[in-house]
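All protein chains of the complex are present and in place, except for one that has been dropped.
Our next item is chain A:
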Amino acid sequence: MIRIPREQYEAIVAHARQEAPREACGLLAGHGDRIEKVYPVPNRAELAVEFFAERGLIPPGRDYRPDAPGAIAVERFFMDPEEQFRALRAIEAAGLEHLGSYHSHPATEAYPSRTDIELAAFWPNMLLMICSLADPARPVVRAFRVVDGRVQEEDIVIEE
């Protein structure tokens, strides 16, 4: 179970809406099982084409470049490395622990995709929060950990 204050939860949903139809992403910080602050990080998926391609994470016939026909830039996220590093330093400076990351699924369910599971291996045991806007009127946020390639869900308690 993880806990998160209402306004931080709403910040994730607001960020997801603001970036749609692209994916939004950011870091989660706090203490233990309590998220205290979310840190939005710019999504640079369009610059990470080789990164996804060499892992077989671009479906056949799809091109990653944003200006290409059938581009799938809206279906991936890759955190801007410098901004990600800056956010990690800010988390440390605020006396918080880096607990995990969040991202949005603008058109699909709030469950880790194959891409999410594979790339979570770089950050073992970290929290993974996903905000789905599949039904734009009813955003769904769920939390997971990927442990040895297996997805475990964590209940979310929103603190009013």
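Definition applied: a contact is a pair of C-beta atoms (placed from the backbone, for glycine too) under 8 Å apart; a residue touches a chain by one contact, two chains touch by 3 or more; residues count from 1.
Simple rule for what comes next: contacts and distances are computed from a predicted model.
From the set "asparagine synthase (glutamine-hydrolyzing)", "Protoporphyrin IX magnesium-chelatase", "GTP-binding protein" or "MoaD/ThiS family protein", the protein name that UniProt assigns to the chain left out of the figure is "MoaD/ThiS family protein". Residues 23, 25, 27, 41, 45, 48, 50-52, 54, 57, 75-79, 81-82, 84-86, 88-89, 98, 101, 103, 105, 107-108, 112-113, 115-116, 119-120, 122-124, 126, 128 are the ones on chain A that touch the missing chain.
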